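Every protein chain except one is present and positioned as in the full complex.
The block that comes next holds chain A.
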Amino acid sequence: MFRKRPPPEEERRVRANDREYNEKFQYASNCIMTSKYNIITFLPVNLFEQFQEVANTYFLFLLILQLIPQISSLSWFTTIVPLVLVLSITAVKDATDDYFRHKSDNQVNNRQSQVLIGGILQKEKWMNVRVGDIIKLENKQFVAADLLLLSSSEPHGLCYIETAELDGETNMKVRQSLSVTSELGDPNNLAQFDGEVVCEPPNNKLDRFCGTLYWKDCKYSLSNQNMLLRGCVLRNTESCYGLVIFAGPDTKLMQNSGRTKFKRTSIDRLMNTLVLWIFGFLVCMGVILAIGDAIWEKEVGALFQSFLPWDPPVDNFLFSAFLSFWSYVIILNTVVPISLYVSVEVIRLGHSYFINWDRRMFCSCSNTAAEARTTTLNEELGQVEYIFSDKTGTLTQNIMTFNKCSINGHTYGEVMNILGAQQKRVQPLDFSAWNPLADRDFCFYDQSLLEAVMVGEPAVHEFFRVLSLCHTVMSEEKSEGELLYKAQSPDEGALVTAARNFGFVFRSRTPGTVTTQELGKAVTYTLLAILDFNNIRKRMSVIVRNPEGRIRLYCKGADTVLFERLHSCNHELMNITSDHLNEYAGDGLRTLAVAYRDLSEEQWEEWSERFRGADKATDCRDDRLAAAYEEIEQDMMLLGATAIEDKLQEGVPETIAILSLANIKIWVLTGDKQETAVNIGYSCKMLTDDMTEIFIVNGHTVQSVREELRKARERMLESTRTRDGGKEAEAQGWGGACAFGNGCGGGGAANWMPDESKCPPPKAPPPSLLESISGEFALIISGHSLAHALEADMEREFLETACACRAVICCRVTPLQKALVVELVKRHKKAVTLAIGDGANDVSMIKTAHIGVGISGQEGIQAVLASDYSFSQFRFLQRLLLVHGRWSYLRMCRFLCYFFYKNFAFTMVHFWFGFFCGFSAQTVYDQYFITLYNIVYTSLPVLAMGIFDQDVPEQRSLEYPKLYEPGQLNLLFNKREFFICIAQGIYTSVVLFFIPYGVLSHATQSNGVPLADYQTFAVTTATALVIVVSVQIALDTGYWTAINHFFIWGSLGTYFTILFVMHSSILFNIFPKQFHFLGSAHNTLGQPVVWLTIALATVICIAPVLAFRFLKLDLKPQLSDTVRYTQLVLQKKRKPGGRAGRGVGGAGVASGSTLGRLGRGGSRRSGYAFAHQEGFGELITSGKNMRLSSLALATFASRHSSSWIDTLRRKKHANSTSAQNTLPTGEDSTASSQAPPLSTSSSAAGEAEQPSNELVLTHSPDDIALSVIRCSEREVGKCSTATVQEAPFVWKGTGARISGTNSPGPPPIAEETSSGE
């Protein structure tokens, strides 16, 4: 910040253990600094920043003007008091903010790490770590900087890391050091290490690194495979050593986190525009009055000079007019009151506290309350249109649980906790009684499965045997019976754990054997081969020889893939199983089919021969291997299927449903794979089988992406057209829902209809075809397609397509892409965006979006630190937006309307008076009144309204998500509303000037003394003004708490008190010049005629407002008015109220049934549960990752050892040569070559239904027909389960709407509602 930035690096040279050498280059240290000020720079920098605010500079300018005596029409303190107040409040706030930033910086900078200095490990703070240092990391530690992995405690320099913080991918990754360095081992050798790394300059590409290590006259090339990046966490590795290559701000993490931008709300921007306009208005007023002054001075003033000569510098009327202009600018400046900005900040601060204090956004499991980290964005929360959500850790808990399974045509695990939670609490099975090795955390509810195991059903046994054998999990047994599985992907771990609990315990493995404990009996299988997983195969197999010598192939994989390779006799079982799979998939479970195949000795010999051949092949090894695998994985016998629940966070589907009812579009941006992402899309009801079509864009080239997008749009238009044909049928179908929803009034019902219920919007010919799309579409796009789609020439196309969809899922996206997507929507849609995420990979998106929300309570804090709001559960989002956001917006809008109104009413009186006082810039009011009007007399009631006002109770805004809409459409405060406020203010000022003028200019007191003196007039007008604006705020206040009462009455009281004090003889006797209004209050307010005047002015000001409001309410009631009115009616007739409430909730019920429909599962998807990358199989069989002690049979694996390293090498090359898209390559080919059900956009509708349901497979263009078929099929097929699944959801939905008890909402609301009704 203070140093000059060195010129951009060309390349980076780092020499290990040589600080002196490295210092030459002045690389950034590992100290990060996000704070803005320090103690010395605070005052100047902060003041400088504050005076960059146009408003502040403007007031400073006014202040200077006021010091010129010829111009000064007001005392200097009328401006300086508010200005100082404003500046100091802002400064205090900035200082506190920065203090917290300092604190968090310090916390990060002061983390301890072990640095190798002079051959000795020393504890050092993170910030003192330098480029070129060698540091030691231990298990579960955060990586302090970007390191080159030198050696690790694991064999072969392997090292496992979790990169969730960095890129959001949850599966573990493996990193390996160069073999030359991995041998260095202990600190002494490392201290001697003096290799020099030459590499690329710092950049933000997470998946790529290229550099070279020069050591001992040799060159070794380095790739990302050798790097540990800051933000990663070391896992399953005791310790490792790394050489710091990039530190602090140069690390990929920090490079990716983007620049901190100062976020402004749209209201802020609007306000600035309006202030500019007002400024223009002010200048116009000034000019008019100056012209008036010129004329007046020429016609009258010149003649009046004997009584009042012109000021010395004035020699003609034009100069006088010039001065008058500035004088009026000073007087009229109160139309842009400086207190506006402060009040806005105060209100936002209040709202932030309400968010912090909200118990219903407190998560008791992690003991974290919601936190508004930025206090300036609250009202924007009420205008969100797009939510960009991360998946892992945000929507899901990142916990996989074995949920259900289908074994030999029998489904287990159906007694699900959803049902169980409501009827009676089903106890999870207790495994520990008969299985000492059982994992205590494992929960399963279906007793029958355990019984089946006990009884000894062979299929069940075989099923669990597969699960215990066919995997790449590593086990660790710290003490007897205390097993620890290190799974590469959490779902694999879940499967092995399930097998473990059902008595098939995987205990240990060597490169050639797998030892399990089957129902208490130790069995060792010889591991003949691991046919590893990859994205194309979507399955993995192991070939084992059991102790009896039989050879069996066990396979698990995606059902689509597996079913094609089954023996023909499995047909019947396959059908049943696929039905089960459909159910599971419908519940959003991740499924795998499980099968086995018996192999004869000859078959095995023959195949292994071929396999070895393929394995040793130098060219096209992968293809040959795949072919070999393909060959053996045939004619398998189906065992069943597993269903793993990627545990969603609590209340996610409900939240998403409610948010989408509120017209908020939710996009999921995840670093995860497409299948996983799609699966989660289903389980959280973003994607449903009711969707007209789901498009998948997976293209590799610009052309293909463009083509796919184009096709998607065509399909949308086409289906819209066909739908329009069938509109009536459709409308009738929904008629019931509409009628049901009528309870909330015609307007309300109409509001309910569009979008959600598919009733076509009423407006006839839509402007753009794409906007009129009525079907429900979803778009799934992968990272590499996104890279093309985000290019300048295609982004609009992409955006249009995506925005016409109800759900958009982007998978495999990099953090930067996340930000780009957000940026794209932000730029083109003029909509408010909200990004929510939990990991460091979401930071850039969180910073880019208008509002960033961080999920706290997890391990990482980067996302939270970058966020504007943080809480620990995704479901709190609905409360944040629908309750807090909505209220904030409403309050802010009401506040602004009133604020502009009151200041125009106040200031414009001067304008009218100008025509009577010779345009001499005489104020109407006492100067103290002008000073205090904004900061004392009228500030608190409007602040109280801005902080406490509620139009409808909180539970209603959750019941009627449509209440959120005005915010999105920006209805409550926009230019039009602004002009209305201004007009009202000007009208009020006219009344406030001319009524007293008309009365007082002739009136006398009852003792004959005229009332037409200036001071009486000033007091009368000021009093009338205070009363009128108080009545107006009373009208505006919709929620009169004791505080509102106190402030409104208190303000009036304060006004009169201060008035009498200011006009008292005590003050006059001390400062006769300053308080010359002596006695005015007493003399004026004692006159009945004055009070009659004030009353008349009030009536004339308020009656039209009242009439207009009533008319608006009567003719065009808003939903909130309706809800409010209903509330009122309910309160009146208490007893029948309950029924009526239900009637009103009808709309809710209708939409609840929509939710219910979402819950129905139908199509089969390849939601298979594989989240890891290939490579582990080879790692295992090679034995490289085994501890030496456990490598009893090391020789057994020797034949593989060379090959897997080769593979790794080749990958490195691929990494460095091909661009950054290496990771997803496998997947792409999946899409193009294998055409999985969801892969091509053109046939997605048909294929969503997919193979097993042959009768629907027809590519019917007529969607209605299609849906009819679908319905009937569903009814016949699995009506029972569908309804079972559906029931709880419907219950939840409607329950929430009727009684106000929402799942996230604890009982207090319910109590309140019932007492309210």
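FYI, a contact is a pair of C-beta atoms (placed from the backbone, for glycine too) under 8 Å apart; a residue touches a chain by one contact, two chains touch by 3 or more; residues count from 1.
Keep this in mind: contacts and distances are computed from a predicted model.
Peer 1: Considering the UniProt annotation of the chain absent from this complex, which name among "dolichyl-diphosphooligosaccharide--protein glycotransferase", "Phosphatidylinositol glycan anchor biosynthesis class U protein-like", "Retinal outer segment membrane protein 1b" or "Cell cycle control protein" applies?
Peer 2: Of the names offered in "dolichyl-diphosphooligosaccharide--protein glycotransferase", "Phosphatidylinositol glycan anchor biosynthesis class U protein-like", "Retinal outer segment membrane protein 1b" or "Cell cycle control protein", the absent chain's UniProt record gives "Cell cycle control protein".
Peer 1: Write down which of A:Cys218, A:Ala433, A:Ala792 or A:Leu1115 is the residue touching the left-out chain.
Peer 2: Per the contact definition at the top, the residue touching the missing chain is A:Leu1115.
Peer 1: Using the definition of touch stated at the top, determine which of A:Ser29, A:Asn46 or A:Ser73 touches the missing chain.
Peer 2: In the complete complex, the chain left out is touched by residue A:Ser73.
Peer 1: Pick from A:Ser920, A:Asn934, A:Gln968 or A:Gln1032: which residue touches the chain that isn't shown?
Peer 2: That would be A:Ser920, which touches the missing chain.
Peer 1: Per the definition of touch given earlier, which of A:Phe142, A:Phe442 or A:Tyr1125 contacts the omitted chain?
Peer 2: A:Tyr1125
Peer 1: Tell me where the left-out chain touches chain A, residue by residue.
Peer 2: Contacting residues on chain A, toward the hidden partner: 73, 300, 303-304, 306-309, 311, 327, 353-354, 356-359, 362, 364-365, 367-369, 742-743, 745-747, 887, 916-918, 920-923, 948, 950, 954, 995, 997-1018, 1038-1044, 1065, 1068-1069, 1072-1073, 1076, 1078-1079, 1082-1083, 1087-1089, 1092-1093, 1096, 1099-1100, 1103-1104, 1106-1107, 1109-1111, 1113-1115, 1117, 1121-1122, 1124-1129, 1140, 1143, 1308, 1312.
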